[in-house]
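Below is one structure; the comments refer to it alone.
A single protein chain has been omitted from the complex, and every remaining protein chain is retained in its original position.
Labels A and B are assigned to the chains in the order they are written; within every chain, residues are numbered from 1.
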Amino acid sequence: MLKIKNLHASIEGKDILNGINLEIKPGEVHAIMGPNGSGKSTLASVLAGREEYEVTDGEIEYLGKDLLDLSPEDRAREGVFLAFQYPVEIPGVSTTNFLKTAINQIREYRGQEPLDAVSFLTTMKEKMKLVEIDQALLSRSLNEGFSGGEKKRNEIFQMAMLEPKLSILDETDSGLDIDALRIVANGVNKLKTSETSTIVVTHYQRLLDYIVPDFVHVLYKGKIVKSGDKNLALELEEKGYDWIKEEVDTATA
Amino acid sequence: MSKDNEILEQFTSKEYEHGWNIDLEADQAPKGLSEEIIHFISAKKEEPQWLLDWRLKAYRAWTKMEEPDWANVKFPKINYQDIIYYSAPKQKVKPKSLDEIDPELLDTFKKLGISLEEQKRLTGVAVDAVLDSVSVATTFKDKLGELGIIFCSFSEAVKEHPELVKKYLGSVVPQGDNYFSALNSAVFTDGSFCYIPKGVRCPMELSTYFRINAANTGQFERTLIVAEEGSYVSYLEGCTAPQRDENQLHAAVVEIYVQKDAEVKYSTVQNWYPGDKNGKGGIYNFVTKRGICAGDNAKLSWTQVETGSSVTWKYPSCILKGDNSTGEFYSVAVTNNMQQADTGTKMIHIGKNTKSRIVSKGVSAGKSQNSYRGQVKVMKRAEGARNFSQCDSLLMGDQCGAHTFPYIDVENKSAQVEHEATTSKIGEDQIFYCTQRGIDEESAIALIVNGYCKEVLNQLPMEFAVEAQKLLALTLEGSVG
């Protein structure tokens, strides 16, 4: 599904990613952890095509295509979905209207007819149950005045509607209370198939109790410095990152 | 009297779609302003003595006044002697129907997107078109006439309905009200007049289009709307001007008189030439718009979408004199490049239980400056008055400015005055969020700006709202990223 080779990226001349190598196969869940400022969110942004980040070296192959060649909207249309760490508010535009615009532009790209109102609403009703989201919320302006939990649930709802092949969850669990965390994680789990892959960027091991990863990678100074299974996350929770930092810093010293 | 046949450089411009001008043979006054010019204008229009006297009184008041400087706008001093105060497209005979109007002139309106014939046939909107100060065509006159509705050019009204004009002219905006209204009162050349008799609900939208065509001219039109007891009218106004390097002055006055139980909705889509990217040229739009809810339960609603002009100075206001009367102001003001806008409203609560609502949405891009200036005044005997004001500013980029100047003046304790203000920024983040969901950038900007302005655009009649939406996207093209 996704092959990242020797990826380097910088923002405003500052190097953030220093040679990421990562391969993700269909059906896999990869968790990316690491201390603050290690480049986790940058990786997510680069995959989605945020323009502030400059890719200085390396390549990303996605379903046989060169991902870096594609504009952000074309990446989305090819099935890359980013659940934002800080979902943006767009006043006056309802989630429903927003999604209708998005879905129809994606369908146009794929050479499909626009979705008629009835099928759109039917799909919407079905997916709403998945994240226990309320109709009233979807008629309101996109993310405006939503609580933190509502915003994150709305992200997963959009993910359900757009049916991506590769989903990147950027700290979707941050700021959630325990109930909202369960709802969000359940939604993600129900959407998982053997054809789709998920990258979970998180600070907190407890999310991984609900979304169980196949692999856990630790990012530090823009590189993956350790990979393992879910036990690695437990170890990190218990011991923190200092031991890994030390390992890396002594090795490079 | 000189004929100025000066042909300006031919051009086309992507930046300002309506920036063409047409070589119409114009009938003009010499440059400058004096009592003689006023005599000239009045004679040209074959006006009665009382109107000439009225104009002269305004002129004398104007000469004693000073140009206001409190608005948050900067522009070079205007030389009022360098302006042509009268310019009419030359026509041999006054037209009786559309067929007799100069085809080139009609073509002008077609370019504006208003084919008069089409308007007449398809949309059922009655149109009065004003080109360089003179009203050139009024459609649907007969049909409206059957209901007793008068909708004609101001000049015609002076001739046909002198008693009405005399009664209401200056009743809401007196000659000496302010610098620009005094100037207008002295030199106005034409405009629209609209009278809705008692109990009549005007069955269609009435519409006026204004265009400044000739060079060096100022446009000083005057609109007077009178809604008698229990009547209703929805009135639309659109404006464009050709692209020229020098600034042109537009100082209009709109007066609206709303009687007991009557309702007037006045909508404007203003798209005067805004000047180029560096601030060269463009219209100075100094407009006085005011209405009075004279009787109980009267309602007056202003809706404006302002995208043009290099400098805008405009405060559509409501005097809420009748008990239970209502005033509304919905505004979208968009400024880009070097444009400056200082706009807002005044709500003067005089009657008991009067209500007002203000929704102002400013969008600033480029290096433009956009100010909201609004006054809510509750007079001593305005028991139970209520006001709700919301003014939002949206910034695009980091070189523009948004300013809010609310003035709240309450003399009655029972008043409820609410004011809300927000400032936000449309940024790469919002656009990236949209593109990440598969929406292209152009659609994203349109989606965001229209969403932000939705509350105001919803107030516009359907066909106007569509036009306004397109205009917004056009004005802001290329202002992000």
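Simple rule for what comes next: a residue touches a chain if its C-beta (ideal position, glycine included) is under 8 Å from a C-beta of that chain, and two chains touch if they have at least 3 such contacts.
The rule we apply is simple: contacts and distances are computed from a predicted model.
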What name does the UniProt record list for the absent chain among "Cytochrome c1", "NADH-ubiquinone oxidoreductase chain 5", "Fe-S cluster assembly protein SufD" or "Sarcosine oxidase subunit beta"?
"Fe-S cluster assembly protein SufD"
Among A:10, A:85 or A:158, choose the residue that contacts the chain missing from this document, as touch is defined above.
A:85
Of the residues B:32, B:427 or B:461, I need the one that contacts the missing chain.
B:427
Can you work out which residue in A:117, A:136, A:178 or A:251 touches the chain that's missing from view?
A:178
Of the residues in chain A, which ones touch the absent chain?
85-86, 89, 147-148, 171, 174-175, 177-178, 203-204, 206
Which residue numbers on chain B touch the omitted chain?
384, 395, 398, 413-425, 427, 429
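We adopt the following convention: only the chains that are shown with their structure count from here on.
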Return the distance between the CA-based centres of chain A and chain B, expressed in whole Å.
49
Per the touch rule, the chain B residues reaching chain A in their complex are 424, 428-430, 432-441, 443, 447-448, 450-455
Enumerate the contact residues on chain A facing chain B in the complex.
48-52, 71-73, 75-77, 81-82, 84, 87-93, 98-99, 101-103, 105-106, 109, 141, 158, 162
